[in-house]
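Here is subunit A:
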Amino acid sequence: MFDLLIMAVSWILMIVGCVFVVSGAVGLVRMPDLYTRLHAASLTDTGGTIVIGLALIIQAVFIFDNNMAAIKMGLIVFFTLFTGPTASHALAKTALLCGQVPVDADGKPILDSPEEATLLARSRPADYRHGEDAKRIEDEMDALNKKRRGEG
Partner candidate 1 sequence: MFIAGILALLVTMALTLWRTLLGPTLFDRLLAVNSFGTKTVLLIAVYGFMTGRPDFLDIALVYALINFVGTIAVLKFFEYDDLGSGKYQEDDF
Partner candidate 2 sequence: MEKIAGLYSYWVVVVLMMAGLYIMIARYNLVKKIIGLGLFQTSIFYLYITMGKVSGGTAPILVHGDVQPVFSNPVPHVLILTAIVVGVATSAVALALIVRIYEEFGSIEADEIAIIEAQEPEA
């Protein structure tokens, strides 16, 4: 009875995970635009990994009686939980920074120019690419030091 339950649960998790990854791949192929593809792929990647990982952990603990494998699988799920969204975020931000303009449902660009996308991606006002941020921080530090010296 217990074995049957275990098998049923891991089967269901495995099938759910497979549905996740396959739908994600279909979305990756069929979606019209980089950002929509990113949306399709990243969510299902992480979700599918977690669900399939859970199925495998259940198998490892109850069927294979191999706790080390379960721990390793748990680590894989844990890392994917962090690295998947991080990589997607970095990808989207870099794409925007490099001037990839998102489009709306009709395929019309929602921004006027690639430069606007670049500006949108820069959450900071200064152009850190050419070291102006560093210069600003240096100036702030100098001001702080001067103040301290004035006090002391």
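Candidate entries met the following condition: all candidates are chains of the complex that A comes from, given by their letters.
Just so we're on the same page, contacts are C-beta pairs under 8 Å (C-beta built on N, C-alpha and C of every residue); 3 or more make two chains touch, one makes a residue touch a chain; residues count from 1.
Because the structure is a prediction, the values reported are computed rather than measured.
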Interface partner of subunit A in the complex, by touch - 1 or 2: 1
Residue ranges of subunit A in contact with candidate 1 within the complex: 7, 10-11, 14-15, 17-18, 21-22, 24-26, 28-29, 34, 37-38, 41-42, 45, 48-49, 52-53, 55-56, 59-60, 64, 66, 68-69, 72-73, 75-76, 79-80, 83-84, 86-87, 90-91, 94-95, 97-98, 100, 129-130
